[in-house]
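The structure follows.
Heads up, one of the protein chains got dropped from this complex, but the rest are sitting where they should.
Let's look at chain A:
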């Protein structure tokens, strides 16, 4: 009996070797079957980043093409993923887990973690039936079915459809939220408010690029008002109202219908439902930023100063971009009340467009102010501070007159308080401004009227007689009187 088996050790019965061989073959067979079967599944069970071919095909391009890359996902796995999403949703609701719930609703802001079920939805087309069949999911069918549709559309880059589906889901969710007694799901409502705006913006971009009417953002505004209405009232849900108000502001500013902010502000500030102290600081900063901006547009500089300064002071130290946005509006306000920013501030926050304006105010150089306004006209008009900066002209005139006065005082202190209009005209002409006696007199009259100069004008003698004491009072934090 030759054979390697018998070469070593005591003799092994023949049937045993055949058994071993049989077992070996069986195992080999099983392994090959398993690998063959599981080859069709992706390697990891976590969300797989789609291959580039899928991405290219799905991003808003041809809608009739099938998605062959999706074929890598088996029906079973797709089904598993969808049910996983659905059950996570229901678990989150029953255990009042707002964090998980929010993550499931964050379609555009957290899409990476939702890509897996989104992919699955494009394979497993019958998700509606799935939702309605299972009792646990069916109770939230009004939320879940459109939510799944939204995921699916978003994955395919159809943002307009995604928005419409999300609005349905959000409406249904809001209904549920209204019925819940406590505010445990507030974080989810925040996500809802954020998402409705982001999705609407994306949808409008898509619509405008294909030449259609952009109306989704307006719809988002209406829905946000609904959320606001659900939060306004007595009870713990109040705390979210400011966040939603800020989302509304963002929408209205983007749409250009800024006057609609008024009703929101009225509800927050004058309806006496809210005490501003009970809101989180983060929301208050955003709120003060937007309302401060509105005050700038309406030229209420004292109030604008208060609000924007609050926002700046309470802004989180590492949010440099936010600070810059606040400063962009705060600086013109401060300039209007006579407070000049330091050079390093402008440099640090990259707001050098104000540099020449500041210099003009310091030196009384009207030409410089006009030049600065011309150079950055577009930028200032877009941000809406142009008219505010234009008004600084009066302060520049004041500075110039003061300089003339100071020079005169040095030359001949006894006569310094008499400023010949001719001298002012000469100075302005020297600066390159074309001015005559009448105009100079006009300017002096207005300086006196607005209390930027103390004295009177003798028209006959063509001279301005300045007060002996403090003829050019500083603004000291108050805007020019109107």
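In this text, a contact is a pair of C-beta atoms (placed from the backbone, for glycine too) under 8 Å apart; a residue touches a chain by one contact, two chains touch by 3 or more; residues count from 1.
Here, contacts and distances are computed from a predicted model.
S.K.: Looking at UniProt, which of "SAC3/GANP/THP3 conserved domain-containing protein", "Protein inturned", "ER membrane protein complex subunit 2" or "Cytochrome c oxidase subunit 2" names the chain we cannot see?
M.R.: This omitted chain is identified in its UniProt record as "SAC3/GANP/THP3 conserved domain-containing protein".
S.K.: Of A:234, A:259, A:342 or A:411, which sits in contact with the chain we cannot see?
M.R.: A:259
S.K.: With the full complex in mind, choose from A:97, A:142 or A:161 the residue touching the hidden chain.
M.R.: A:161
S.K.: Pick out which of A:72, A:310 or A:386 touches the chain that's been left out of the picture.
M.R.: A:386
S.K.: Quick one: which of A:32, A:298 or A:429 touches the chain that's been left out?
M.R.: Looking across A:32, A:298 or A:429, the contact with the absent chain belongs to A:298.
S.K.: Which of A:14, A:178, A:324 or A:459 sits in contact with the chain that's absent?
M.R.: Touching the chain that is not displayed is residue A:459.
S.K.: Considering the whole complex rather than only what is displayed, give the residues of chain A touching the chain that is not shown.
M.R.: 149, 153, 158, 161, 164-165, 211-213, 215, 218, 222, 256-260, 296-299, 377-378, 381-388, 390-391, 393-394, 436, 438-439, 441-446, 448-449, 456-460, 465
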